[in-house]
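A single protein chain has been omitted; all remaining protein chains appear in their positions.
Going by the order they are written in, the chains are A and B; count residues from 1 in each one.
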Amino acid sequence: MAAPPIPSFATDQSRARESSRQRGVQSIGDRLYGGWITASALVIPALLLLVAVVIAISAWPAVQSLGWRLLTDTTWDVPHARFGLLPALLGTLASSVLALTLATPLAFGAAIFVSELAPPRLRRPVALLIDGLAAIPSVVYGLWALVVLVPWLRRDVMPFVRDTLALGNVPLFAGPAYGPSLLAAALVLTIMILPFIAAVAREVLQAVPRSQREAALALGATRWEMIRDAVLPNARAGLVGAMILGLGRALGETMAVTMVIGNAHLLPTSLFQPAYTIASLLANQFAEASGPLHVSALMAAAGVLLAVTIVVNGFARWLVRRTEQQR
Amino acid sequence: MSREPAVTARPTPAVLARVDVAPDAIHTAAPTLRIHQLTASYGERVAVRDVSLECAPGRVTAIIGPSGCGKSSLLRCVNRLHESVVDARVSGAVHLDGRDVYAHDVDPVEIRRRIGFVSQRPTPFPMMSIRDNVVAGLRAATPRLDARALDACVERTLRRVGLWDEVARRLDDDPASLSGGQQQRLCLARALAPEPRLLLLDEPTASLDPLSTQRVEELVYTLRGDVTVLIVTHNLQQAARVSDTTAFMLDGELIEAARTRALFTTPADARTEAYITGRFG
Partner (left out) sequence: MPRTARGGEQTTLQARRRRSAIMTSLVWCASAICLLPLVLITAHLLVGGARVLGPRFFTALPTPPGVSGGGIANGIAGTLLLLLVAAAIGLPIGLGAGLFLAERTRTRLAETVRFLADVLSGLPSIVIGIFVWELIVRPSGQFSALAGGVALGVLMIPLITRATEAMVQLVPNALREAALALGYSRARTSLTIVLRTALPGIVTASLLAVARVAGETAPLLFTAFGTPYWSLRLDAPIAALPLQIFNYATSPYDDWRAQAWGGALVLIVLVFALSWLARRVTESRRERLNATVAGGAAE
């Protein structure tokens, strides 16, 4: 056999260069297709960048003229051009953290129920119902909370805590019992992030290998010991991720909160007092913002919300992905 | 040989006699396949190392070897399927009738159209009828085809793989309704419909029952003369039954290639002997 000359091709390390070598013989269809999927994929980073840049530019005048006072001032007074975000920022954090605290044990319980303990016949229906809860639009939660939850708080819960339990002097429960309050916002947020945390937690739990559970059962563990010693430790990072994803949701939730939090620029010191969140501040004021500085200050508020949620979500996704890759 | 070789690793004399009927007398339009110093890798892992192999036109060449020895990778380099994997690299040459399929001006799509390929597990296209599956390759090559010509091709090809009588009345059904063996023969029909002159079979019977296996082997036998066949198998009897030439690979390297009977009766390399007598693999 006559030795043919040996063409050296595809010796370069990068696939990108390898595929560009082939481009000469690629059909038009392949090129169009490659262009379409690559361009679509690039839209996502481009969009994020654009969101950040657009908001940063619009917020710049306010940042320039107000500086750190944007974050430290407790007064929001449009006519006097005082735009302090501190009450709204703290209100956002307080309502979200409160909701997370209430929702986590319940959501984890539901996740454990569906993935470990429920009788087989109940698993699918319960999972479907929880998914259904997640599909209810925010504005419907808001409507329900406004018409049902808030009056119940005002009529029954608040007087009970204040008078029957005689806790009226505790600062946490101070203030008149209006109904619309930090507590109402936290409760509706709790209900809203419950199904979300439960769904992510369920996936994380189901990713724990069967062999781990069987090993525990084979050692004579009870059902609960199996969950505690074999399932939960393996799922820990993912469960924390689920919590933080829920927190991200709560931070950016707008409509339901706007409808029940009372929208008052007060530092969130009492559960019974109205408060504000950044998202509801935007929802209420953006459409009728007066003057460029007001708009710019609201843009700065959006920027703060954006930064907080990106950090929180990025961290959570990283955690969830880490557990899923352990498999 | 001090040890009696395992009986199962030996081809029966009757089969060998059939394969050896004057192979040199074949005159054929089928191409010669020359693999020259081929090295293929996935990232850091080298799957095929400097393999050179010549497959005579119109003959059946079998590649045997333990799993992971690189035989499938070698096969997938011939129709340039290897490079569709991320991080995959190839160097060396594959000459089909003197033309390098890796030459710079060669379109891999064009090459693949001329080479039939059947993989280990049946891969009928879901969401396509049995009929459309058979002519899928034809349609890809030529956009507009006469409906009658297509129908004739469907029948001819399905008869060739012995599937016509079983599916003639449900050509519009989903291939999912077929058994595994039928699906694999459908895939063979799909590969044969464009009349390739080179057919690559990657353990085509690995997931089939004995009866379906026999059918596929008979088909491969009838293709001799018209089509050059390269078949990867880990079933030694199968290699002995269907092939004219057998190549043995180990750890990515080609250990030896010889007439099938010669390789199975008097292997030149000790490692080949160890493998065919069942000492490993």
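Criterion: a contact is a pair of C-beta atoms (placed from the backbone, for glycine too) under 8 Å apart; a residue touches a chain by one contact, two chains touch by 3 or more.
Not measured: the values here are computed from a predicted model.
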_Touch with the omitted chain, as defined above, among A:62, A:183 or A:251_ = A:251
*Which residue among A:259, A:275 or A:297 touches the omitted chain?*
A:259
*Spell out, residue by residue, where the missing chain touches chain B.*
79, 81, 84, 86-87, 109-110, 112-117, 119-128, 136-137, 140-141, 174-183, 187, 190-191, 194, 200, 207, 209
*Which parts of chain A are in contact with the chain that was left out?*
15, 27, 29-30, 32-34, 36-45, 47-48, 50-51, 54-55, 58, 105-110, 112-114, 117-118, 126, 129-130, 132-133, 135-144, 146-148, 191, 194-195, 198, 216, 219-225, 227, 229, 245, 248-249, 251-255, 259, 279, 282-283, 286-287, 298-299, 302, 305-306, 309-310, 312-314, 316-317
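The rule is simple: only the chains that are shown with their structure count from here on.
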*Length of the line joining the C-alpha centres of chain A and chain B, rounded to whole Å*: 54
